[in-house]
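Of the protein chains in this complex, one is absent; all others appear in place.
The letters A, B, C and D name the chains in turn, as written, and every chain counts its residues from 1.
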Amino acid sequence: MVLHDLFFYILAAIILGGGILTITRRNAVHSAIFLVMTLIGVAGLFLHLQAEFLAAVQVFLYIGGITVLFLFVIMLVNLDEAAKQRQFNRQWGLALGCVLLLVAELGYFLYQGKDSFSFAESSGALLQNNTQEIAMSLYRDYLLPFEIASLLLLVAIVGAVVMAKKQI
Amino acid sequence: MFSEYFSAVDFLLLKPAILLTIFGIGVMLTDLLLDERQKHFNAVTALVGIGFAAVQMLRIQSQMREAGVSEVEAFRGAIVLDGLGIFFIWLFLISTAITILISFRYLEIENEHHGEYYAIMLFATVGMIFLAIGMDLITLFIGLELMAVSIYILAGFLRGDRRSNEAAMKYLLLGAFSSGILIYGMSLLYGMSNSTNLREIGSALSQRPLGDPLVIMAVVTIAAGLFFKIGAVPFHQWVPDVYEGAPHSITAFMSVGPKVAAFALLLRMFLEPLGSLREQWEPLLIGVAVATMTLGNLAAISQSNIKRLLGYSAISHVGYILLGLVSGNETGLKGIAIYLLVYVFMNLGIFTVVVAMRRRDLVGDEINDMAGLMHKNPAMAILSLIFLLSLAGIPPTAGFLGKYFIFLSLLETGHYTLAVIAVLYVAVAIYYYFRIVVVMFMQAPLDQELPSISMGIRWALGITAAMTLLIGLYPEPFIQLASGPVLAILR
Amino acid sequence: MPPVTPVHYLFLSTALFTIGVIGVLTRRNVIIILISIELIFNAVNINLVFFSSLFASVSGQTFAIFVIVAAAAEAAVGLGIIIALYRNKETVNADEIDLMKW
Amino acid sequence: MTWIHDHILTVVLFVPLAGAILLMFLPKENKNGVRWAANLTAFLGFLVSVPLVFWFDSSVGEFQFVEKVEWIPSIGANYSLGLDGISLLLVMLTTVLGFIAILSSWTSVNERLKEYYFFLLLLQTGMLGVFMTLDFFLFYVFWEVMLVPMYFLIGIWGGARKLYAAIKFFLYTLVGSVLMLLGILAIYFTNRDQTGEATFDIVTLQNLNLPENLQLWIFFAFFVAFAIKVPMFPFHTWLPDAHVEAPTAGSVILAGVLLKMGTYGFVRFSLPMLPDASSHPAVVKFMMTLSIVAIIYGGLVSLMQKDWKKLVAYSSVSHMGFITLGIFALNPNGLSGGILQQINHGISTGALFLIVGIIYERRHTREISEFGGLSNVMPVYATLFLIVAMSSLGLPTLNGFIGEFVILQGAFEENWVWAAFGVTGIILAAAYLLWLYQRTMFGPLDNPKNKNLKDVNFREMMTLAPLIILAFWIGLYPKPFFRILEQPVAKIVERVRPAYYAAHPDAFGAPARLNAAAQPAASLETEAAAVRSAKKRARASR
Partner (left out) sequence: MNFLESIWMIPLFPLGGALVMLFFGKRLPNKLVSLICPGTVLVSFLVALGAVWQLASLAERRFETVLYTWVPGALFHMTNGQESQLQADWGFLLDPLSAVMVLVVTGVGFLIHVYSVGYMAHEDGFYRFFGYMNLFMFSMLTLVLANNYLLLFVGWEGVGLCSYLLIGFYFHKKSASDAGKKAFIVNRIGDAGFILGMFFMLATFGSVNFGKVNEAAVEVANGNFAVEGSVLMVMTLLLFVGAVGKSAQFPLHIWLPDAMEGPTPVSALIHAATMVTAGVYMVARSNMLFVLAPTTMAIVAGVGAFTAIFAATIGLAQNDIKRVLAYSTVSQLGYMVMACGVGAFGAGVFHLSTHAYFKALLFLGAGSVIHSLSGEQDMRKMGGLRHKIPITYWTFLFASLAIIGTPLFSGFFSKDEILWLAFSSSPVLWVVAFVTAGLTALYIWRLVFLTFFGESRLDPEVASHVHESPRSMTIPLMALAGLSLAGGWIGWPQFLGGSNRFEHWLEPVFGHAAEVMAAGAAHEAMHSVFQEWLLMGLSVGIAASGVYAAYYFVIKRREAADRLVQATGGVHRVLQNKYYVDEVFNAVFVDGLAKGGGTALWKFDASVIDGGVNGAAWLTRFTSTLSIWWDTWVVDGAVRLSAFMVKVTSYPVRLLQTGLLQAYALFIVLGVLIFFSYYLLR
């Protein structure tokens, strides 16, 4: 089980390190790259949790789609100038303070909650045939959200086009 | 193989949404065939779509009546059509229809008359419908996103206008941020119950010990996300800015449709899964409600932009509606339903007037732009007066009725201090609403530009004013109408 | 190193969530704010998938898929709006977007 | 005829509204047409109310001409109207003053005529509704309805600070009325809890027995609403502003009718619905003190006014103090005097405002120092003013005296000190009114602008004539008025002080003592205590 735990710690380090770097890098492109690092970490975690299909979706959709989209836009807007400017806004100190306070409270709550959180069903049984399970879930239990999601994507496409085009 | 999992009922319930989607796509397609001057045809198409959806709703209702059921479940419990859902769907259809009525002349003036506008508005309506009838976290979440994303786009629809861009930007970033918080809370709910069905979550939560930190985390995050969507203090700050920047017609839409939908979601969440935790969230709600009323009313006083002012006024109304949830008894919930019903009409009414103020060379969103309206268009001035009185809650307009139930419920449940605070804010509210009245009735016109009135605006004004007065003067059928949802929630 | 318990997963997701929040609150660049929001969604996904494996039920994973979809949609529209804004204002700095206030 | 008889109140109530709506369809340019239509409507409104007087049976204590139609059954609100003696008098006052107010505006208002008359007529319906309704919900609706037209009357056709005055009027009244709404709702749902019946029916609610501390809270809520409307002492500051800025007709209506809503509210709601609170010694003392302060204070401030209209406005504060003094004496004389004085105040102060209006129309100023010696050029005006002033300062044979005397008698019965303070108000009234009269009517006519003033014309005389006739009528033969009030007042007293009419030890028993003057107050306390304990027992046994 130690190996198992070690994996978790490594992945957590990748995820959190990537996240911190993402939000601290001066260059937006670098941020996007470190976002990819985080996403890969998360994908790894998914694998670790035996969610193979989701790990794949994470890699294809997130890294392959969304991040590239980000990069496109970053390239589109004036990159160099933005990189030379101040990267953090004036309220960052205050904001950081608030967030840390919040983290303290959240941590406290989680720590308090660790006992009341019951793990009765934590069988640890492997999910056989993960993809098939997800398919059944998606097309049977969650067919309606799936359909709505398609509409959502349609709207997103139309919206992105409407927003980004000079003249419709 | 399909019928193994799904029945005809599922699709029957889905029909209004399907029709709206089809017409939405249809609008986008026919838009390609229309030239610049025929764009209003899009509005007609959209209206027809809403009409079809409405007819479907009527049929569903009659079939439910015939079958003698008050609640229909579909898609394996993903949606449940009950009184509440029906009530809200009607509100959405009405809001969207009236918004379409006031839109086309406005969009012509703005030179942004595109089919996508109507299409996205219809898609947003679909999202709202699922918010009203969803009984599953995933359905609700995805419905919320559909609605929200549509509104982001609509808010930024005047792409050439910086204020519109800015509004869309702020709304999107803050909206996404709040969605993140909300979904974090939802994930905790899932974690605590191993289910995404609201009712199952509810029964799982009621098993948990009092003061469970995880429950608190879930409640707080979900409450924060929902409060953001309805625009309650301190999560309200996007409201004035977005109201001001968005196109007039979209501000009108946002102030009713999505807001009512957010309330539908809030009611669902607080009453179904979190219903057993009332004593956990009630103090929270009281604080938020009082803060919302206070801030909304106070900040509205010194506004000079009418959309901004109405934004703050909308915030204060949220406070009142939350009070209905605070008391939470039958009267209170009935009050919320009636309040929302009335709110749709009066708010759309006053925004219709604002939309009509948009003239060729005039943005028309400053209060002073309404100067001398009584001389220019007395009918519109008098109707505005009715809307404003209703917003303030002066009988015999409809607005009073909503407040009546809220106040009564507060007294019934012993929240005397809250009741006094709430009634006193009525006086503050009248102060800023009457600033508009003063400008309209007692000042000379600043220019000779008449308000831009189209057939649609006429109809919209007529319908909203008639309803505002009718609900005020003869509220009985509407109270009956609103009792349905209450029974649905209280079961 | 203590053995990994469910609380660790929750801590991890909370930490990632917090990082996202900090990003939203402090970075000037609107695009990075949007990226930070993606981090928040990922934190949620960690939660969901963890619970899913914990309960040995896939609905959590399905939920995560929808979250990804929503994130994608928001990112797409958000980037569209950023482009529109950039076209008009020549800036992507959040604290310069303050035309409307008070 | 029977239809009219059965629905007379509805007819009376909606004739002004119907006229107002008809008025909207007249062309704006035809100013005289609009004027005629409005005046005819108002006159018709008065005419249809006349049969009420003849059909009213003053020997019956119940509400008469009752109409009841379901309105909002799910909350128990009905469209129900009815009159007893108290409301009959006020309704008649309203129809008379309504017509007079409209008639008085013939030449003084020239702008936006249609709206002006529309609002006046709408106001008329609102006021009538307040006095007629037997449903608390409907009452509240009418109560608020009439705010809006009044707001516009002040705000559009008012003087220099009209906007300020209008919103002040609105806000003050609104603050009071929303608190009253809470009181109404509290009564409503307590009744629903007690009887299981959801109703706003005033007659039913008047028989409700509420716990005393709740009564006190509700009394306080009502008090704020009514005291602002009256206005009682610390809440009175909206009144001078509103009066001074309002157009003449507005002032007449405001002083003549609107203020009465506050006192009417006390009589109709506070007293019968909250008998324990109303007769609570501390409450009575509080109300009496405020009334006396208002009487003296209003008089003193009136003395110092330099603005003619403001003087009259402050005199209203003083006079309304008498009314509340009478009402909270809580005995038949005080109450009937208080109610009659409402009518008297409507007549006298209404007429005083007409008098001011007449001169304002000619000179467009109300500075007292601008005038002097007007008797020379306007002898008829001077005579009319004199009569009106005398009626206001309580000269016997005129209406004011009857009311004040009966009120003071009522107050005296409870505590002679109250009456003694009240009497000072009479002195002050003479002082400020006569001084006003002297400064304006007497003295040399040295302001050249006053040299060519025209005396009152026929129309103006016609606006004042009915009021003066009424003033003499009440002053010389008030019996019919007292008879109308007898039954309702007795009912209220019986409700508030059940022991009042109970048999007393026979005459010549206890010796009359000077400090016996304090005795009735003490007896009021003991009475209240006795009633309270009886109620407690009843509750306990239940």
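Methods note: contacts are C-beta pairs under 8 Å (C-beta built on N, C-alpha and C of every residue); 3 or more make two chains touch, one makes a residue touch a chain.
Note that the structure is a prediction, hence the values are computed from the model and not measured.
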Chains in view that touch the one left out, judged over the entire complex: A, B, C, D
Touch with the omitted chain, as defined above, among B:Ala53, B:Leu131, B:Leu158 or B:Leu173: B:Leu173
Listed residues D:Val11, D:Leu300 or D:Ala465, member touching the removed chain: D:Leu300
Residue of D:Glu144, D:Glu413 or D:Glu460 in touch with the missing chain, whole complex considered: D:Glu413
Contact partner of the left-out chain, one of B:Phe227, B:Tyr433 or B:Phe478: B:Phe227
Residues from chain B at the interface with the omitted partner, ascending: 169-170, 173-174, 177-178, 181, 216-217, 220-221, 223-224, 227-228, 234-235, 237-238, 240-241, 280, 283-284, 287, 295, 298-303, 428, 431
Contacts of chain A with the absent chain, listed as residue ranges: 89, 91, 94-95, 98-99, 101-102, 105-106, 108-109
Sites on chain C contacted by the missing partner chain, in the whole complex: 21, 24-26, 33, 94-95, 97-102
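One rule holds in what follows: only the chains that are shown with their structure count from here on.
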Between the pairs A-B and A-C, the one where more C-beta pairs touch: A-C
Distance from the mean Cα position of chain B to that of chain A, given in whole angstrom: 31
Approximate Å spacing (C-alpha centroids) for the pair chain C, chain D: 66
Whole-Å separation of chain centres (CA-atom averages), chain A against chain C: 6
Per-residue overlap in chain D, given as positions that touch at least 2 other chains: none
Residues within chain C bordering two or more other chains: 20-21, 34, 50, 54-55, 59, 62, 66, 69-70, 73-74, 77, 80-82, 84, 87, 94
Residue ranges of chain B touching chain D (in the complex, touch as defined): 374, 385, 389, 394-396, 400, 404, 407-408, 411-412, 419-420, 423-424, 426-427, 430-431, 434, 438, 441-442, 474-476, 479-480, 483
Contacting residues of chain A [partner chain C, same complex]: 1, 4-6, 8-9, 12, 15-16, 19-20, 22-23, 28, 31-32, 35, 38-39, 42, 45-46, 49-51, 53-54, 57-58, 61-62, 65-66, 69-70, 72-74, 76-78, 82, 85-92, 95-96, 98-99, 102-103, 106-107, 110-111, 113-114, 117, 119, 121-125, 127, 130, 133-134, 136-138, 141-142, 145, 149, 152-153, 155-157, 159-164, 166
Chain B contact footprint on chain D (complex, rising order): 71-75, 115, 140-141, 144-145, 147-148, 151-152, 155-156, 162-163, 167, 170-171, 174-175, 178-179, 181-182, 185-186, 188-189
